[in-house]
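A protein chain is absent from this complex, but the other protein chains hold their places.
Letters are used for the chains, namely A, B and C, taken in the order the chains are written, and counting of residues starts over at 1 for each.
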Amino acid sequence: MAIPTVKALLSVWLGLLVLLGLTTASAYLDLGVGNGVANLVIAIIKVSLIALFYMHLRHATATVRLAAGAALLFLFFLAFLSFGDFLTRSRNSTPWRAPQTTSATGDTY
Amino acid sequence: MSVPAEHFATAEDQRQAAELGMWVFLTTELMFFAPLFLGYAYNRWAYASAFAEASRHTDVVIGTVNTAILLTSSLFMALAVRATQLGHRRPTQVFLLVTATLGAIFLGLKGLEYAHEWDEHLVPWLDFRFAPGNAHGAALFYYLYFGMTGLHATHLTIGIAMACVFAFRLRTQPAQHLRNQIETGALYWHFVDAIWVFLYPILYLVNRHG
Amino acid sequence: MSATFDTFPQAASVLGRQVDVLFLTLLGVTGIVAVGVAVAIVAFTIRYRHGSKADRRNPPSGVRWIEITWTATPLAVFLVIFIWSSLLFAQFHRPPPQAMPIHVVAKQWMWRLEHENGRREIDELHVPLGQPVELVMTSQDVIHSFFVPAFRVKQDVLPGRYTTLWFTATRAGRFDLFCAEYCGTQHSTMHGDIVVMRPAEFSRWLASGSAQPDLVARGFDLYRRVGCSGCHEPTSTVHAPDLSGLFGATVHLSDGSTVVADESYLRDSILLPNKRVVAGFDPVMPSFQGQLDEDDVIALIAFIKSKRGGP
Partner (left out) sequence: MNAVPDSEIVPERVLHESSYLHEGFTLRSWLLTRDHKRIALLYLISITGFFFIGGAAATLIRLELMTPAGDVVDAETYNKLFTAHGVIMVWFFLIPSIPATLGNFLIPLMIGAREVAFPRLNLASWYIYTLGGIFVVATLIAGGVDTGWTFYTPFSTLFSNTNVVLAVIGVFVVGFSSILTGLNFIVTVHRLRTPGMTWFKLPLFVWAHYATSLILVLATPVLAMTLSLVVFERLTHIGIFDPALGGDPLLFQHLFWFYSHPAVYIMVLPAMGVASEIIPCFARKRVFGYRMMAYAIFGIAIIGFLVWGHHMFVSGQSLYASIAFSLLSFLVAIPSAIKVFNWTATLYKGSITLSAPMLYILGFVGLFTIGGLTGLFLAATALDVHLTDTYFVVAHFHYIMVGGTVMAYLGGLHFWWPKIVGRLYPETWARIAAVTIFIGFNLTFFPQYLLGAQGMPRRYHEYPARFQLLNEVSSSGAVILGIGYLLPLAYLPWAMLRGRRSSANPWGATGLEWQTPSPPPQENFATTLQVIRIPYDYHPATESAESQA
């Protein structure tokens, strides 16, 4: 397997530190929802750098890459479906049902 | 190359088995953290303002320095793997020890941080005090904070011990004998680092500008 | 053993009858499949028993069109059942607006039920025949589940939150009420009766009994006594949201999202006020957790519901 050069390893490290600086700095700007998104995106880039270069995923076999990706996929399933519950819980009505006859005091549901 | 265990045809087969085995193990490790991440996401959604305020009480300086330290330790771990692959025994040993030392410094700073949080009554189950309106949410934040960082610190401790054992064994064994172990051990180390890369923004940077 | 033995007792609610139609349909479909598989296995086992003279030339080891058929057919049938079931299930979640509200507080190991006029019951619930009834339920301790087999309804009752359930009874009589979610030592004794009465009879029953202030009156009393009125009255100097016409309205929150002010929202606002703060207001309201029990919260909500807005 390919042995990485010291230069490559050092550049990745520098990149990681720059990204760390970026994520910290961005936190002090008010970007609204953008703060969370920026944090997450930068974290994903950092982890990708670590995985690809330090963990040699760049040169790994397909099986190993699959193993690395599997957990992310199932983590996504877990988060996606449980938030599917959390985020829709307060909505009781279904759009495809014909509206009930509303009472005089107004439809509260 | 070391002699493969008898049920492997070649040493390369064994190396690949070890690599795949470690990746599968890391998969389980990530799933192990999953309930904490999901619990965090759920409560951050439910208690947005409390999480923002609680996060401002964390020590962002130590947190940031610690992140840099861990990223640097990963660099040295990667250098150690490279040295092993080249068969350089002494450099491997040195890089491993630097890695372990950086890990230990991280733990030391983390301990200092915990002490501050103790002083500020931020430990949820021991005399927790917080601005009344957000106390519930903040308690949950710190509950998850201690859970996640504590679990991470446990993993890091194991990693440090592992790096030290490798360095110790290198006194008597050539680097190539330990190559599989160091390579897979390094995967573990980088994984622990990667977990922190996610913990850092979600614990320290929720709402710094507010 | 009791005198009657019914394999599948008749449903006694409007939706329950629709559930039974679906149940029996699915029973028919799955029965055909089960019998089909069983007959095929027995027939093949006899015909192709070792040593029999059956024709075994060209044994198939996979036939594309057969495999596609027995994949696609169940898929189609399942989709029909799924859509049918989901439409029915959606009705379980949509009580008619004129439904009569009843409040339920579950605790280890009893059911406490309270009618809108303040009449309370324990382990027994009287409801009128043919009129939709909506239960707003919460638990004081662990998770329970309100289960009336005859109505084909069941809904878990959670601590810290309201869940709702509705039905329209179609037969007068007494029906079992079970707790269906394991809730501790005496779980199996946490049962009660649902008594379905003719409407006139029910009205008489409801009006009788020891006179108690109704929920709204109790809520109003609490509203003044625990100090809500100090801030929420329009004349107050404290900047707090007006409660008139709040119930059922869409509320804009400080984090930019919106929420419909239903029972759960009001409950959270009383007990965990900083969880969802209304836009334009400071998070200054203290939590009333510990000061109010579930009955008090129910009464307060009933009062807020009664404060309709408008001219």
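Some observations on this one:
By definition in this document, a contact is a pair of C-beta atoms (placed from the backbone, for glycine too) under 8 Å apart; a residue touches a chain by one contact, two chains touch by 3 or more.
What you see is a predicted model, and the numbers here were worked out from it, not measured in a lab.
Listed by label, the shown chains that the missing chain touches in the whole complex are A, B, C. Across the entire complex, the residue among C:M110, C:I143 or C:L292 in touch with the chain not shown is C:I143.
One chain is missing from the display, and on chain C it is touched by residues 1-2, 4-9, 16, 18-19, 22-23, 26, 30, 33-34, 37-38, 40-41, 44-45, 48-62, 66-67, 70-71, 74-75, 78-79, 81-82, 85-86, 88-90, 92-93, 108, 141-143, 145, 147, 149-150, 152-156, 158-161, 163, 176, 178-189, 191, 272, 275, 289. Within the complete assembly, residues 5-9, 13, 16-17, 20-21, 24-25, 27-29, 31-36, 38-39, 42-43, 46-47, 124-125, 136-137, 139-140, 143-144, 147 of chain B touch the chain that is not shown. Residues of chain A in touch with the missing chain: 63, 70-71, 74, 77-78, 81-82, 84-89, 91-92, 94.
Just so we're on the same page, only the chains that are shown with their structure count from here on.
Taking the mean of each chain's C-alpha atoms, the chain whose centre lies closest to the overall C-alpha mean is A. The distance from the centre of chain B to the centre of chain C, with each centre set as the mean of the Cα atoms, comes to 45 Å. The mean-CA centres of chain A and chain B are about 19 angstrom from one another, to the nearest whole unit. Between the CA-based centres of chain A and chain C the separation comes to 35 Å, rounded to the whole angstrom.
Counting only residues that touch two or more partner chains, chain A has none. Looking at the complex, you find that chain B touches chain C at residues 46-50, 132-134, 136-137.
Those residues of chain C that touch chain B in the complex are listed here as 254-255, 272-275, 277, 283-287. Residues of chain A touching chain B in their complex: 1, 3-4, 6, 9-10, 12-13, 16-17, 20, 23-24, 27-30, 35-36, 39-40, 42-43, 46-47, 50-51, 53-55, 60-61, 63-64, 67-68, 70-72, 74-75, 78-79, 82-83, 86-87.
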